[in-house]
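Working notes, structure below.
Removed from the display is one protein chain of the complex; every other protein chain stays in position.
First chain written, first letter: the chains are A, B and C, and each begins at residue 1.
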Amino acid sequence: MSVSAPVKFTLKDYKSDLHNDWCPGCGDFGILTGIQMALANLGLDPDKVAVFSGIGCSGKTPHYIKAYGFHTLHGRVLPVATGGRLVNSGVTVIALGGDGDGYGIGAGYFVNTGRRNLDFTYLVHNNNVYGLTKGQASPTLSKGKKTKSMPEQAIQDGINPIAMAVAAGYTFIARAYALEPKYLAGIIARAIQHKGSAVVDVLQTCPTYNDLYTKEWYEGADLPEKKSRLYKLEEQGFDGKVKDPTDKQEIIAKKAAAVARSYEAEPIPIGVYYEIELPTYEDAVNQRIPALAEKPLVELDTFKRDVTPLLEAMR
Amino acid sequence: MSVSAPVKFTLKDYKSDLHNDWCPGCGDFGILTGIQMALANLGLDPDKVAVFSGIGCSGKTPHYIKAYGFHTLHGRVLPVATGGRLVNSGVTVIALGGDGDGYGIGAGYFVNTGRRNLDFTYLVHNNNVYGLTKGQASPTLSKGKKTKSMPEQAIQDGINPIAMAVAAGYTFIARAYALEPKYLAGIIARAIQHKGSAVVDVLQTCPTYNDLYTKEWYEGADLPEKKSRLYKLEEQGFDGKVKDPTDKQEIIAKKAAAVARSYEAEPIPIGVYYEIELPTYEDAVNQRIPALAEKPLVELDTFKRDVTPLLEAMR
Amino acid sequence: MQKNRLTWMIGGPQGSGINASAEVFAKACSRAGLRVYANIEYHSNIMGKHSFYRVRVDEEDVRSYREQTDILVALDHETLAGDGDHRRWGTHKGHLHEVSAGGGVIYDAEIGFDHSGARPGIQYFPVPFMEIIKKALEEVGKGEQARRYEVMKNVVALGSSLALCEFPLELVEEVILGQFKGKRSEVGQLNVRAARLAFDHVRESFDAKSFPYRLQPHREPKARLLAKGYEIMAIAKLKAGCHFQTYYPISPATDESVYLERQQRDYDLLVVQCEDEISSINMAVGAAHMGVRSATATSGPGFALMVEGIGFAAITEAPGPVIVMYQRGGPSTGLPTRQEQGDLQFVLHPAQGDFPHVVIAPGDLRECYQDVFSAFNWAEQFQLPVIVMPDKKLAAAYTTIDKLELKYDKIERGKTFTGSEWTPVEASGAGFAAGNGHAGGNGHKAGEAGGGVKEYLRYAFSEDGISPRSRPGTPGGRYWSTSDEHDPDGHITEGVGMRVAMMHKRMDKLPLIAKAIPEDQQFFLHGPADADLTIVGWGSTKGTILDAIKELEEQGKKINFLQCRLMRPFPAEKVETILKKAKKLALVEENYSGQLGALIREQTGVLIETRILKFDGRPFSQDELIAAFEKALTGTGVQEVVTNVG
Partner (left out) sequence: MQKNRLTWMIGGPQGSGINASAEVFAKACSRAGLRVYANIEYHSNIMGKHSFYRVRVDEEDVRSYREQTDILVALDHETLAGDGDHRRWGTHKGHLHEVSAGGGVIYDAEIGFDHSGARPGIQYFPVPFMEIIKKALEEVGKGEQARRYEVMKNVVALGSSLALCEFPLELVEEVILGQFKGKRSEVGQLNVRAARLAFDHVRESFDAKSFPYRLQPHREPKARLLAKGYEIMAIAKLKAGCHFQTYYPISPATDESVYLERQQRDYDLLVVQCEDEISSINMAVGAAHMGVRSATATSGPGFALMVEGIGFAAITEAPGPVIVMYQRGGPSTGLPTRQEQGDLQFVLHPAQGDFPHVVIAPGDLRECYQDVFSAFNWAEQFQLPVIVMPDKKLAAAYTTIDKLELKYDKIERGKTFTGSEWTPVEASGAGFAAGNGHAGGNGHKAGEAGGGVKEYLRYAFSEDGISPRSRPGTPGGRYWSTSDEHDPDGHITEGVGMRVAMMHKRMDKLPLIAKAIPEDQQFFLHGPADADLTIVGWGSTKGTILDAIKELEEQGKKINFLQCRLMRPFPAEKVETILKKAKKLALVEENYSGQLGALIREQTGVLIETRILKFDGRPFSQDELIAAFEKALTGTGVQEVVTNVG
């Protein structure tokens, strides 16, 4: 979504007055702030932004943001947001939800949405657990791991969201960390500005149930000498952006590189893994329905249709 | 599924007498033959084999095979087969279905099943269309393409099943061609023998609805000089097998290589893209329930349980 | 003097294109001012399995099929002899036994059928289909390509048939030529030629003149439409201003969406083929919330995946979507291409909890048009999902209708927030006033962006029971929504008082809707009030029931028909009155358990003991209902009808 409004809104314009009921120290606070900062930086009018969420602790996020807010169903946020975005291209659409919501029950939509390159942004709150249902393993917890409230260790492998996103066809793929809201906000802003489907996997702490990947763990407090378990791709000179979108070889190379990085476990790369400018779903739809180039579908007058030609064909 | 039965069955032992109602020349015939040849080569007792399928033209396959046959629901073949396999490790489980069935409506199960490394085999009949519903675009048809019965060209990108399989964690990932049953049979046999989750994407012709990727197209009949649009990975010295499963670097390299190859469009690589020997879901389950190391769950006597200790805990 | 009517049937393997010839013939008859009821039976298979297309033509209105066929055209052996010879459990015994006394059987001489010894009392016309095609091709020097033109067997079938019944071949030729326009006109000419050659061949080789079943064009032809239900559904959606249609392929619903896909450019409608039905319903709900007229279409197995989304639409008071739910043979995958009315009870209780939704079941094409059109109004006026329930028979039967008209044609978009009207704070809490002024609300207080001294609350309680909806992007119209129970501002609540108020807010829409929907759209009593037998039915059996009643009327029997159309909210009182007045009741349904009967008893307490049920995947024939009604006039109890033809 490319935007060019003059910055006339401040952080507080995106904060709802609702009492927040996340646990103290929840990484979701960082993500909430990251979103609000990004919106403020881009100066988007809260009345022109719609935030869609799934079900989970993360799913409550829209209630804390001043914008149109849709707290939908578990695992269905992408179809709902897609429907919303498709019919009203005048509104910036941000979808978000938990890692269980997006990579588990929602995996089919995660994959198939990637194929569309719809112009919207998707944030996944990746805390390795099902928070709201009290801490079972989420799809990102890897095999053999066991968090606080699990009776047995995980018996399936964790999913690799970045590699999945590459395979699915997302055109902006990044990862960030919830407790670095400034950096996160920068990534989210880029994701929103990206013309096409952007996905940001946000590493999120869950102090209540995730006793493995805690703030301290990410900060490497336990290491011989304390050292963050995260590093920024750009700082290692990694550039995931495809320069020439018509160059098949470059695309393949960049995708393979992104996938390779995505398997690095310690330290974990954050930043932009892959980025490419390609025609969006909207572009294709506009070719099919020229009128959409002028206004969003919701504004087209569809009430004066003359169906007689169709009836004539039945004679 | 590692098998070591003496070859005492012939092709006809796997052929049911049911009249086949696929269109003349359908690639499914090749796949059917490939499966039957593989079973014969491995000498598996038809009474110890269960074939599960989704819904579609491809879904009818089990009816033509003499084996236990489960023609399930559209997009749900993997969960059903998983349940079946988990409780009866004494039976060889083959799941199969269409590309719509497996990569579209079933994408969530395709992804999450990959995380388990259950010991079974999954074959996808990839014909780029929804055959049984009369030729709409399937998830493997790429953007801009239009087959016979589509009113408009595809508006979404095609999925990359191989890259998806890599990201999902399948431990044996291959591609074959329906009209080369011998080669296909070889791949299927390896897939069945592989200890873990094996997926084979089978390029399948649909003479009735797919007028783009026809037998002639695959054979390159239209090229300046006729030349197959397929090549065998092994013939180019490509080896997708991970030699040392404990070597993270080798794994990452092999995965990246498989992904890179999976984006080659013309010619299309067939053969084994990726292979690794890892502990299976069954191994993990057996650790949890030691009795399973002796016999399949279905054979355990669970009817003499003494629940008094549990009741005592309630006093 | 023999009436001007005829039943013609063509049978052959799927993929051989019997549809083409049947529909050409139907169209020619319709243009000739005759009434047509044509229906196809086919397998869930692409090529090879037995299918047949029956075309019933009459001067008077026909809305169902008869069991007797006057002319049968067989492209293969199975059409005549059934499949008992190659299937362990034969599925049918062929159509020979359906041919009227003295009727004709035209069959391809190549299929190796020997009619000596076959059923006596009917006439056999072996025709060398391929030879005729070859001949036509030779005339244009393509004689050797005959096999590539096999599909022309269909025009050969037509030509041969017309030679018997004497219906003017010119009318058929006109239709054929109309189908091959522009550079394909050559092919058209070829087809016309083949039809003509077949016509001549039959005239020359057989004593066609003496064939007893004949058909003439109407004296004063009247222009009518010849249509299938899915086309009417699609056109109704266009007419209603539908912006957005989602779908996932499934018979018999796909055709509607594919038809709409073709209209996208001309009508500014966006059609999206989704990855599955969960996506279809949720995209449609998202779109409805965003302010467009949103719709989807599916059948049983797909609907089973939509139920979660329907509850979601209901609790968030989405202004839609409209869901056209085409019933087919169940349970589960069941009989994908066959007829059944087996999903009523499922659609009436489609998800967890109590929530409002509308369910209406049209009985014919006119009602399909009206109900789908109205559905969009109701969805937006009352902010809930609306389900229209046709079935395979309605979707696929090809029938003549006098012009398509809407009795209720006003577009009603319901209460919307445009930035001017704010929710009066007093009213925003119904008994809770505006709450206590603490945190919450959409934050649009006096002077703030969007202006106005009052605020907008999406789920405000209001006098007329409906809260104005705001279209995302509207300045000041910002709101929240959630699938959890919520406050007027759309934030989650678990408070008992608000919960109860919100349940009433949602459920109280049902009585409002009952008031808003015209009575004749809710139910209709066809025929005399003082009948000896009152048939109770719904959906696509309407035409068959009326046809059967008409015939029995001519025999002096007095039967009327209570057609139930609006299933939820159900017009219990009025229906009860009619039922209690009736001398005798008989329920007609194409399902196993009598699902409308269950609904009626639940709503009115009336148990209809006489039940005429069919659940073999085929619609009732007029003959079956005539026989059943005669029985019902005298006896009581359940009659299970099983198809004897096809």
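Here is the rule we go by: a residue touches a chain if its C-beta (ideal position, glycine included) is under 8 Å from a C-beta of that chain, and two chains touch if they have at least 3 such contacts.
Note that the structure is a prediction, hence the values are computed from the model and not measured.
Colleague: List the displayed chains that the omitted chain touches in the full complex.
Modeller: A, B, C
Colleague: Who touches the missing chain here, C:Val140, C:Ala223 or C:Leu607?
Modeller: In the full complex, the listed residue that touches the missing chain is C:Leu607.
Colleague: In the complete assembly, which of C:Gly102, C:Gly143, C:Pro221 or C:Gly497 touches the absent chain?
Modeller: C:Gly497
Colleague: Out of A:Gly27, A:Gly104 or A:Pro269, which residue would touch the omitted chain in the full complex?
Modeller: If we include the chain that is not displayed, A:Gly104 is the one touching it.
Colleague: Since one chain isn't shown, list which residues of subunit B touch it in the complete complex.
Modeller: 13, 16-19, 46-48, 50, 52, 55, 60, 62-63, 66-73, 76, 79-88, 90-91, 108-109, 112, 285, 288-292, 297-298, 300, 302-303, 305, 307, 309-311, 314-315
Colleague: Residue by residue, what part of subunit C touches the chain that was omitted?
Modeller: Residues of subunit C in touch with the missing chain: 43-44, 84-92, 299-301, 303-305, 307-308, 311-312, 314-316, 327, 329-338, 340, 342-343, 345-346, 348-355, 429, 432, 434-441, 482-485, 487-489, 492-500, 503, 507, 591-593, 595, 598-599, 601-602, 605-607, 615-618, 640, 642-643.
Colleague: Since one chain isn't shown, list which residues of subunit A touch it in the complete complex.
Modeller: 19, 21-24, 55, 57, 73-75, 104-105, 107, 130-134, 136-137, 139, 151-152, 208
Here is the rule we use: only the chains that are shown with their structure count from here on.
Colleague: So how far apart, in whole Å, are subunit A and subunit B when each is placed at the average of its C-alpha atoms?
Modeller: Those two chain centres are 31 Å apart.
Colleague: Roughly how far is subunit A from subunit C, going centre to centre by Cα mean, in whole Å?
Modeller: 41
Colleague: Give the residues of subunit A that touch two or more other chains, as numbers and ranges in rising order.
Modeller: 108-109, 112, 285, 288
Colleague: Residues touching two or more other chains, restricted to subunit C: which are they?
Modeller: 264, 275-276
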